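Shown here: the complex without one of its protein chains, the others still in place.
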Amino acid sequence: MSHIETFYEVMRRQGITRRSFMKYCSLTAAALGLSPAFVPQIANAMENKPRTPVLWLHGLECTCCSESFIRSAHPLVKDVVLSMLSLDYDDTLMAAAGHQAEEALEDTIEKYKGEYILAVEGNPPLNEDGMFCIIGGKPFVDQLKHAAKHAKAVIAWGSCASWGCVQAARPNPTQATPIHKVITDKPIIKVPGCPPIAEVMTGVITYMLTFGKLPELDRQGRPKMFYGQRIHDKCYRRPHFDAGQFVEEWDDEFARKGYCLYKVGCKGPTTYNACSTVRWNEGTSFPIQAGHGCIGCSEDGFWDKGSFYNRLTDIHQFGIEKNADEIGTAVAGGVGAAIAAHAAVSAIKRLSGNNENSEDTSA
Amino acid sequence: MNIPLNASQLDNNGRRVVVDPVTRIEGHMRCEVNVDSNNIIRNAVSTGTMWRGLEVILKGRDPRDAWAFVERICGVCTGTHALTACRAVEDALDIQIPYNAHLIRHLMDKTLMAHDHIVHFYHLHALDWVNPVNALKADPRKTSELQKMVSPSHPKSSPGYFRDIQNRLKKFVASGQLGLFKNGYWDNPAYKLSPEADLMAVTHYLEALDLQKEIVKIHTIFGGKNPHPNYLVGGVACAINLDDVGAAGAPVNMTSLNFVLQRIKETQEFTKNVYLPDVMAIGGLYKDWLYGGGLASENVLAYGTYAQTPYDSSTDMLPGGAIVNGNWNEVLPVDVRNPDEIQEFVDHSWYRYANGAKGLHPWDGETAPSFELGPNTKGTKTDIKELDEAHKYSWIKAPRWNGHAMEVGPLARYIVAYASGQEAVKEQVDRSLATFNQNTGLDLGLKQFLPSTIGRTLARALECDLVVDSMLDDWHALVNNIKAGDSSTANVEKWDPSNWPKEAKGVGTNEAPRGALGHWIKIKDGKIENYQAIVPTTWNGSPRDSDGNIGAYEASLLNTPMERPEEPVEILRTLHSFDPCLACSTHVMSEDGDEMTRVKIR
Partner (left out) sequence: MSEQSVKAEQPAATVPAAEGDSDMLVRRQTAVYVYEAPLRLWHWITVACITVLCITGYFIGSPLPTMPGEASDNFLMGYIRFAHFAAGYIVTIAFIGRIYWAFVGNSHARELFILPITKKSWYKELWHEMRWYMFLEKTPKKYIGHNPMGQSAMFVFFVLGLTFMIFTGFALYGEGLGYDSWASQMFGWIIPLMGQSQDVHTWHHLGMWYIILFIMSHIYVAVREDIMSRQSLISTMVGGWRMFKDDRPD
């Protein structure tokens, strides 16, 4: 019971030599932009670390994040689960149910206080005292707060936990709430996307396990390494965008040539994610390559920006539903008409009035 | 076994056992049962414990976006809701999709079907039959022999291979960190496999984990990603370009078609060499455990799917229809548009109907959440110990077909297909039964064998086999159609909302991995006016209706003996055989999303 398998042992067991192991460590260092001085540190960490316990909670969600996670190809999810971390609670995959499942959760919280990682998929609804999502007869939000209390760090999987996602779309009937509004005293790493890319999920976890620290986050709490750029910035169709070559209509000749999907609503230019670089499912493809624009699923509130097929966002303030150009032309039209009317009245006044103040104007 | 199918026949006097959370399902579910002095289940209560209100959210949206919203109903059966939503919108607007789009959609839908069935069996269901801790005691050589016997053509069968896996498992267990296997019921006598069979199954658990990520790449090719590939009203977004300039950057070209073919073949191999043999082997070893039939022998429902000829349901590979009162000699036609056939009831669901309506057809679906607990509830509103099933007790509504509770899913589809005389299905089922009888020395009839927990699990595997085979046909049909000069993938005539009628209503149906799925939409002024989905788990996991008819989950648990009531192995086994999907099942449309009724404990 005392021996806990380390990364090094896992790799050795899988037939990797010490030499290749060290090479792996230097490649890892290089891939993460670290100097060779870090190699021994990485090797040391991988040789000695026990598997970090992970509690994976599910709130209001659709399980797409779990499904995505098990798609990971490098590392393979079986290696993650069997050798890299200890997934002590995950209601989607765990063998136990009911009170045995709840017991497993309590055990880990008790035994690994301050050492376990809390991964959250989905979010808590706050309406109806939280009873739109019930775990063990109690509101999910209670379980979430309870498990977060002694966590070392919290990972917000997907757009549900990070932003609210579909159940929080207008009018958000259950008052589904992103987890950072409920857990305020812990570092939270947001890994948004609906779902996030599998290799991004396992990449974030292995980074934390390998380097023993949280990844560097951007302003919104997302790992910079995967969410530092927009899909548009590295899209293979970008040359067509710059050239002004667009798909005008589905299945037109330009769609078949792989032109830019900007005009049919692609949200790549406003979406921070690694889809165009890491790509999906072991680098097989990504939405734009498959001919459909990005719907912006890793962005906050992407459900409420009007149709996915519109270039310009609909605006919902003031009880209207129009895009900026529609509003602009309407208001400009109004102002133009007002100016015309004002000019007409001014002209009439001027002609008929014999205004005493400007007899001498020559215009 | 005569299963009582009405609440009035149930006995809730015995010991109450509560399972919450029910794990290895999608979403959140609770189950309570009463067992008698012999630990036999005499009353069962299944509760959907989540509600997200997606249809409230859909109101007023662009119908062309609906697929993306409803796709997020479920990330496990990802895509099936999206497809059904596209069909509902296309039905409402009278849009016909090109033949290529028809085939590509089928390929995507079947990809889901195969993936979902395999993941369900190995990663959600297997641990109900298989004991990974017991596998440590296995002799890898004997496992190898077993593997070669069960499936002669599976290449991964050497003793060394199984020894490696076993060693890995040993290290894992020795680490003391059991992870997902922690607190399992590993010493429960309900587990009956030999250590060798357990080791083989655990090995396949890992093989399936590797394989499942390959199958879904078909979604990635056609839909850009998985989970949640992209769909398009009017066809598919993946344009075809095989031989022109730019083909290499086009979604569907020669390389991606080859890629898809390769994934189909891999899946086919796995299904034939691993999945189906495993199910048959495990089924045979649990030959004495023929519980869990419930509603299946009485009432089953399917809408039908996979039409060979687009828009001609008489060519469905899996035909639709309904069977009631156990009369397999008559398959009744189902009309999803008829307001009197399919209706939803909320007497025992946390919703209320205005004007005291009883059942409502989804086009007229009207609901407001109403979370109230009955007078016999134990505990408090936010700490429920035991539910009062005589009152409201679930976030799932109770859909009924002509007043009957129905079971849906692979088993229902197979019963309907068998009864309809579908040749391929008949052949599969008859062959499986013969093999089962031969292996076990039993002499079961079809009606004893098929409507059971094992039958449900077997039907899923057979369906996977059937579907994957037909993917090859679809692939060839796609190539032939392109060869014939048709590379059209989308019908954009009615893409622009200005070409739509002022008001329209439509329905889309499909057979999701878990059963009959229907989406009903009403469109007004280019926006969604009303949207209702009745999903498979709404049928199977439904609470009681106004007449006390119980749903499929509840019925299936009745009369099942439990080895140890405090360890719900048997409950999980049967519930999992339905592949519950709770995020799917709990839906509602309300006039005012913000208005929530206060809880009342009477």
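Here the chain labels run A and B in written order, and each chain numbers its own residues starting at 1.
One rule holds for everything that comes next: contacts are C-beta pairs under 8 Å (C-beta built on N, C-alpha and C of every residue); 3 or more make two chains touch, one makes a residue touch a chain.
Owing to the predicted nature of the structure, the values given are computational and were not obtained by experimental measurement.
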Partner chains on view for the chain not depicted: A
Option from A:132, A:157, A:241 or A:280 whose C-beta touches the chain left out: A:241
Interface with the undisplayed chain - residues on chain A: 218-220, 224, 228-230, 233, 239-246, 248, 254, 259, 262-263, 267, 269-272, 296, 299-302, 305, 311-313, 315, 323-325, 327-329, 331-332, 335-336, 339, 342-343, 345-346, 349-350, 355-358, 360-363
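Keep this in mind: only the chains that are shown with their structure count from here on.
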Touching residues on chain A, where the partner in the complex is chain B: 1-5, 9, 13, 50-51, 53, 58, 60-68, 70-73, 76-78, 81-83, 85-88, 90-98, 100-104, 107, 125, 127-140, 142, 165-167, 169-174, 176, 194-195, 197-198, 236-237, 249-251, 255-258, 275, 280-282, 284-292, 295, 297, 303, 306-309
For the chain B and chain A complex, residues of the former touching the latter: 18-28, 30, 49-54, 56-57, 62, 64-65, 68-69, 72-76, 78, 119, 123-124, 127, 167-168, 171-172, 174-185, 206, 209-210, 212-213, 216-217, 219-230, 232, 234-241, 244-246, 249-251, 256, 259, 369, 371, 379, 381-385, 395, 487-490, 492, 495, 567-568, 572, 583, 590, 593-594, 596, 599
